[in-house]
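Can you read through this structure? Questions will come right after.
Coming up: chain A.
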Amino acid sequence: MASIIARDLGMQFQQRQLFSGANLHFAEGDCIYLMGDNGSGKTTLMKILAGLQTPSSGSVSAEGFATKKLWQKNTLNGCAVYLHQHPYLYDGTVKDNLKLALELAPADSAGSAIAEALELAKLGHLAKSQASHLSGGERQRLAIARAWLLKPRLLMLDEPVSNMDKESRELVLAMTARLKADGTGLLIASHQHGQLTALCTSRWLIQDGRIATNLDIRFTPSQETHYVLAN
Partner candidate 1 sequence: MNEGWFALIQQALGLLFSLDKDVWSIIWVSFGVSLAALLITLLPSVLLGFVLAFTQFRGRNFVLNLVQTLQSIPTVVIGLLVYLLLSRMGPLGDLRWLFTQKGMILGQMLICAPVLIAMSQAAFTSADRRAWETALTLGASLPRAIMMVCRELRGPLLLAVIAAFSRIVTEVGCSMMVGGNIEYVTRNIPTAIALETSKGDFAQAIALGLVLLFLAIIMNFALGSLRGKNQVRSH
Partner candidate 2 sequence: MFSSKHLLGATLAALISITPAHAEEVIKLATTTSTENSGLLKELLPAFESLSGYKVQVIATGTGKALALGRQGDVDLVMTHAPAAEAKFVEEGFGSEPRGIMENDFVILGPQNDPAKIKGSANAEEAFGKIAASGVPFISRGDDSGTHKKELEIWAAAGVKPEFKGYTSVGQGMGKTLLMTNELQGYTLSDRGTYVAYKGKLDLGVDFDGGATLANPYQVILINSAKFPNLNHKGAKALSDWLISAEGQQKINDFKVQGEQLFKATYRQ
């Protein structure tokens, strides 16, 4: 089973300690709700797990992934796929962005049809539009569809539904549910509990320089209020 394992992970920027001593395990089949205040280090943690940032201390390793291609920047890249809160779409049409994913898909995972991805994200009518002309919600849907084409074993979503219209929010929810059903391990960062985070079966909390895992999934009313307020 593919998983990302972090041992004694710590991260600090200059004098500011985000977290330290974290032991984390993120595997296929997991659906984890990553909680924490704005600026607590959710994005940084996800980027470290994706191999896009180097932790100040500790180590991250990937297990159960196919052997890496030559010329990889970091062996973690492409294991747990990270989606930015504001996804980056490459210059070109919606379809171009999906094609790109197929070109990058590892050889052992058969590329799904672009049509299916467009259907999933309900972007079929925009297939030939420039990606730069999409709305925020459409951009997020396209980014998830692009990641979905890669058939990732692990996927990390950074605040996927913040400030999004209802239609897009529901579509993202459906896409995420589909990914979960496919067995993709999910790590969803949000400072707000909602329908999306309700899919999760466990949660991590970044607070006071620690990352708490193995927390009860049920929320106490006070906690819920706290996270709603944060938006």
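How were these candidates chosen? In short, all candidates are chains of the complex that A comes from, given by their letters.
Miscellaneous remarks
Criterion: a residue touches a chain if its C-beta (ideal position, glycine included) is under 8 Å from a C-beta of that chain, and two chains touch if they have at least 3 such contacts; residues count from 1.
The shown structure was predicted, so the numbers you read here are calculated from the model rather than taken from an experiment.
Put simply, of 1 or 2, the chain that touches chain A in this complex is 1.
Of all residues in chain A, those touching candidate 1 in their complex are 47, 50-52, 69-74, 77-78, 81-82, 84, 86-88, 90-91, 100-101, 104-106, 132, 146-147, 150.
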